[in-house]
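Below you'll find the structure, written out as structure tokens, and then a few comments.
The block that comes next holds subunit A.
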Amino acid sequence: MSILAFNPIIALLLTSLIAATALAFVRDYRWSARLNILASFIVLLFALLLFRSRPPVNDVLLADDLNVVFIVLNAFVGFTTSVFSASYIGHELETGRLTPGYLRFYHVMFQLMMFGMDLALTANNIGLMWVAIELATLSTIMMVGIYRTHEALEAAWKYFILGSVGIALALFGTILVYLAAVSTIGEGMGAMAWTNLLRHAATLDPSLLNIAFVFLLLGYGTKVGLAPMHAWLPDAHAEGPTPVSAVLSGLLLNVALYALLRFKMIVAANPGTIAVGPLMITLGLGSLIFAAFMLYRRRDIKRMFAYSSIEHMGIIVFAFGMGGPLGNFAGLLQMTMHSLTKSAIFFSVGHVAQVKGTQKIADIRGLTSSHPLLGWTLVAGVVAIAGLPPFGVFMSEFLVITSAFARAPALAALAAFGLLVAFGALLLRLGSIAFGEPTGPTTPVRASYLPIFAHLGLVLIGGLYMPGAMVTWFQNVAGLLK
Partner candidate 1 sequence: MSPLAFDIAHMFAGGLVLVSFMMLYQDRLLPLINVLSLHSLLLALSVAWQAQIQNKPDLYVTAVIALGFKSIVIPMALRRMVVRMELHREIEVAVGTGLTMLLGIGLVALSMDLMLRVTAGASPLVREDVALALSVVLLGLLMMVTRRNAVSQVIGFMSIENGLILAGTGARGMPLVVEISVAFSVLIAFIVIGIFLFRIRERFDTVDLQALDRFRGERR
Partner candidate 2 sequence: MGMTSALAAQFGQMLLVLALAPALTGVTRKMKARLQRRIGPPIFQPYRDLRRLFGKDVVLAENSSWLFRVAPYLIFAATWVAAALVPTFQTGLLFSWAGDLIAIVALLGAARFVQAVAALDTGTSFGGIGASREVMIASLAEPAMIMVVFTVALVAGSTQLSTIAAFMADMGGLRVSLAMALVALVIVALAENARIPVDNPSTHLEVTMVHEAMVLEYSGRHLAMIELAASLKLLLYISIIACIFFPFGLITDGAGPPAHAISLAFYLLKVIIASLLLATLETVIAKMRVFRVPNLLGIALMLGLLGTLLLFVSGGM
């Protein structure tokens, strides 16, 4: 292809694929880690290129306002995670939890997952997107089970089965959407392209769309981790390597959410369909409150933050369900801020678990005394995720609650209740983890603070000042989402 027809999306996808194949042949884990970082960095560059030039939309790939947000976020978190994992796996190798062989596998899977997610985000074709999400899921399953402990296998297995059922449901929904489209758009690929679907949304068969959306909501909702389809999520987060937990919470959930949003746009654009909002609000509130209560009895620190991810997905889905310019804006903002913050938290939690040699909350105490920098970053992360200023989550939750209360006080009150309960749990644990007399080893930690600070810094800026371009862009997307 000529340099004029240079397409950043294809470039970005190819990078991941090539990296994946290349990594399969690198023996020394240091080099593979570096290669991993390099590849993720190049991906990030290509993603940033999308700001400057959007490639023309074709039937297979597209880049529009909506998914560029996701792509860039995806690439960024992927890059920081690769940096983090470089320092993380070194320690895992020393402690012998992982062997070089497994590490090779791990890196391949990592790039494969990035490829899958990017493909899902850029696909202009609901079938292709389905396949891509499936690919991403499978690769994460492989990484979750990588420690080969009973718990890890259990978690991977649970993830696998629930994921497969979810996938099946999503596929059925996809087929139904195609069926709904085929009569107006005509057979073939054209009837599976987002652009066409959205254009003809109003003329599609509403009753088919309804059933389709139910299946898609449950199918992709499983991947988003909405209760009651959430069961795989906590264990997968807790038992897998921490970088995987970071990308799971930070990215994979978003990708599934993105798929959901796309379909919501179509269904919402069709007058004859049921109101999608109430469905999403119900699921969102349910997940929020359920996860909030589940936070209390957690003994494993990573599992606790996994539940907090469920809680936040609940808020986000609730926000999108409420809809309206404010609701959608808040949803997008919350999503961005959550993936940044949560992955930052997992970075620091990973180091904490390594230095303390345990993930048990009961055995981690007084971090701010034993490891001040690590401890305070964790505190900052939890403060941010709890929606306190000066961090960005505060803004989104402010918008969600105020706008929702003005329209449906009862729902807003429920959401606030859930948030408060969850906040109580997080605060309770934070008090024992970060403060009090320190326990366990106090050996200084070789942590890579760069990713953590980068994320927290962005979240901080998000709370204080948002660049105008980003805002208009968010607002466009919010407009698209209705």
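If you want to know what made the cut, all candidates are chains of the complex that A comes from, given by their letters.
Keep this in mind: contacts are C-beta pairs under 8 Å (C-beta built on N, C-alpha and C of every residue); 3 or more make two chains touch, one makes a residue touch a chain; residues count from 1.
Just so it is clear, the model here is predicted, and its values are computed rather than measured.
Of the numbered options 1 or 2, all belong to the same complex as subunit A, but only candidate 1 touches it.
Within the complex formed with candidate 1, the subunit A residues making contact are 127-128, 130-131, 134, 138, 150-151, 153-155, 157, 160-161, 164-165, 167-168, 171-172, 175-176, 178-180, 182-184, 187-189, 191-192, 205, 207-208, 211, 234-235, 238-239, 298-300, 303, 360.
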